[in-house]
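Every protein chain of the complex appears in place save one, which is left out.
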Amino acid sequence: MLEIRFHGRGGQGTVVASKVLAVAVAKEGRYVQTFPEYGVERRGAPVVAFTRIDTEPIYIRSKIYEPDHLLVLDPTLIAAIDVTEGLKPGGWIIINTEKKAADFPQFKDFKVAIVDATSIALKHRIGSKAAPIVNSAILGAFAKITGFVGIDAVREAVHELSPVKKDENVKAAQEAYDVAKAPEEK
Amino acid sequence: MSEEIKWEKESDMPLMAMSLGRMTVNKTGSWRNLRPVIDKEKCNKCGICWKFCPDVSIEIDSEDYPVVILDFCKGCGICAVECPKDAIGMVKEA
Amino acid sequence: MRYTIPEQEIMCAGHKACQGCGATLAMRYALKALGPKTMLTLPACCWSVIDGPFPYSSVGVPLFHTAFETAAAVASGIRAGLDMRGDTETNVVAWAGDGGTFDIGIQALSGTVERNDNVIYVCYDNEAYMNTGVQRSSATPWGAVTSTTPPRHFKQERKKDMMAIMAAHGIPYTASASVAYAEDLIRKVNKAKQIPGSKFLHIIAPCPPGWRSSPEITIQLARLVVQTHMFPLYEIYEGRYYKLSMDPKKKPLTEYLKPQGRFRHLTEEQVAEIDRQVDERYARLKEQAERSKPWFEAKKEKKD
Partner (left out) sequence: MQKVMMGNHALSWGALLSRAEVIAAYPITPQTEVVELLSNMCADGSLKAEFIKVESEHSAMAASMGASAAGARTFTATSAQGLALMHEVLHWATGARLPIVMGNINRAMAPPWTIWTEQTDSIAQRDTGWIQIYTSSIQEILDSVIQAYKVAEQIYIPAMIVLDSFVLSHTNENCEVPDQDKVDAYLPRFENAYKLDTEKPAAFGGLTGPDWYYELRYKIERDIQKALPLFEETGKEFEEMFGRYYGLIETYKLDDADVVLVTSASIASTARPVIDQMRSEGHKVGLIRIRVFRPFPSELLRKLLSGRKKVLVVDRNISFGMSGAFYAEVKAALYNVKGRPPMWGYIAGLGGRDVPMDVIKGMIEQTMKEDHPTQDIIWIGVKR
C-alpha cells in the first residue's frame, strides 16, 4: 500500500488534488482512499490531505502518520511547518517551486523533485495571479517522477474533476509531466 | 351512522392508530341538561339555528322546519339565543 | 329554506367538543368550503381531542395527527408528496390552535410560508392553551385571566399580532374570520382554495370553559369581538394590501368583556387601557386599508 500526503493552503486545491489522484488511480483499476485532514480550516490556512493506494481493497480507516511520499503545493509551507513529519526515509517530496532540488538540503534523507507548477498554472490561466491553482500541474509532475500513476489517467481525472477550464488543466498536467525530471540518483 | 368497532385481539386492529369509523357512534345527547324545543308556530324557517349548531345536531325536514337530533344535541343553547323569532326554548331534561 | 352556507356536512356529529365550542364551528364551516378533497394535519390542540379517539374520527377527510410544533411542516410534506404523485388538486390544510401557531409552531409556520408552499394554514384562536386547561398563550389578550395568569397577575402583554407576522412574509393571502360570520368565513376559505401559495386564516373561536362564558353566547361573543373592534375582520393580499371585510360602528367594549369571567376582575381604568389598545390598532388598520384602495381598484378594473 502507498500512503501519500498533500500539503497546501486552503483555497489552492489541495483536497481536490488528492481527489484527482484518487480518481486517476481508480481509473487504472486500483483501490484508493482519500480524505482531508478533517477540520474547519479556512482559506489560506495550511491544509493536509491524504491518499492511500493499493491493489487490494483498503480497510484501514485511521489517519496516515507515516506517509510514503509527499506533495507540497505551496513552498512557503516548508519554512512554516515540518512537512516531513513521519515521512518514511527515501520517500519522494514533490515540491511546487521555482527553486532547484538542490536548494532543499534539509531533505537529505528523502528524494526531492521540483516542478514550477505555479508558472505552468499561470501560463494556462488557471486560478489568479494571487491564487494560482496548481493541483493539475503538480499531479502531472507526480505521475512522471514517481510512475505510480499514468499520465493518461491523470489527464482523464483532471478533465473530469475540473469544474472550469478543463482543457487548460489537462494541458497544465501534461506540460508538468513533460518538463518534470527526477533528479539523478545519488 | 357508524357502528361501534369491537376488537378482541391485536390482529383485529389496523397496523397503526388509523380510524375506521365515524364519531357518530358517540351519542353526545347524554351530555345535555337543557333540551331545545322548537315552536313551529313562531319558526320562520330561516335556518340560522342549523347554521350555528356546533354539534351538527339540527336537520331540516321536508317542510323546511328545523329538527333537533336529540341523539347528539349537547344542549349548548346557541340555537335558542340566535333564533331571530324566539322560536326555540330550552327546557330542563327530566 | 334559504341556505346561506353550503348544505353539505363533512364533519359529523358525535365529536368530543365542549358545549358551545367555537373551534368546532370553525371546522364545520371550513370543511363545507374545502370539500371532501382535503387533507388535514392537526398538531396538539383541542381538535386532537374533539375529532375523537382511535378508531373513530369526525372530520370526514384524511387527517394526520402530528406533534405540537409541526403542523405547517407536515402540511408542506403532504403537499410535496401529493404533488409528486400527481395530485395537485387536493387542499392541504394545517389546522392548529393558537398555541401551535403563535407559540410552539411559529418556526415551522414561518418556514412553510417563507417558502410559499401551497397550503392553507388555519389557526383557530381560542386565546389560550385550552386543551391543557386554560394556560396563557401569546394569543391571550391583555388583561385576561388564565390558569397561569391569575386575577392578581392577569396577562400583562398584548396579543401577538399574528396577522402582521404572516403579512410580513409577503404571502399571497392572509385573512381573519369569526365563527359568528359564517358566510364571510366560508368566502375566505373559498378564496384561499383558489390562490396558489401559502394562505393563512386566523379564526376567532370562543371557548366557553376558557373564557368563562355561557355556552349559549358563543356566537354573540364571536360577533361582539368584531363589533367592538377587538378582532377586526380583514384580508391582506400579497402581504401589503389590506381590506376590511366589515367596518362596524364600534360597540362599547364592556358589552364584550362583561359576559366573560376571564375579564371580570378588570377595573374601569384597565378596561380603558384595552379600549385604547383596540382603537390604536383599529385606526392603523383603517389607515392600511385606505392606503390599499388604489390597488384594489386597479385590480377590479383589470378584471372588468
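Order as written gives the chain letters A, B and C; numbering starts at 1 within each chain.
We adopt the following convention: a contact is a pair of C-beta atoms (placed from the backbone, for glycine too) under 8 Å apart; a residue touches a chain by one contact, two chains touch by 3 or more.
Quick caveat, the model's predicted, so the values are computed rather than measured.
The chain we do not see here touches A, B, C in the full complex.
The chain that is not drawn here is touched, among residues C:19, C:48 or C:198, by C:48. The residue touching the chain not shown here, chosen from C:17, C:30, C:45 or C:108, is C:108. Among C:77, C:141 or C:172, only C:77 touches the chain that is left out of the view.
Residue-level contact of chain A with the missing chain is found at 19, 22-23, 26, 31-36, 38, 40, 58-63, 65. Where chain C meets the omitted chain, the residues involved are 36-39, 41, 48-49, 51-57, 59-67, 69-70, 72-85, 90, 107-108, 110-111, 114-115, 117. Listed for chain B, the residues touching the missing chain in the whole complex are 7, 9-10, 13-20.
One rule holds for everything that comes next: only the chains that are shown with their structure count from here on.
Once the centre of each chain is set as its mean CA position, chain A and chain B turn out to be 81 Å apart.
Once the centre of each chain is set as its mean CA position, chain A and chain C turn out to be 63 Å apart.
Annotation for chain C: no residues touch 2 or more other chains.
Within chain B, not a single residue touches two or more of the remaining chains. Chain B contributes residues 2, 5, 13-14, 17-28, 31, 45-47, 51-52, 54-57, 60, 64, 69, 71-72, 74-78, 80-82, 90 to its touches with chain C in the complex. Taken together, the chain C residues at the contact with chain B in this complex read 1-5, 9, 11-17, 19-22, 24-25, 28, 51-52, 54-58, 60, 63, 182, 208, 214-220.
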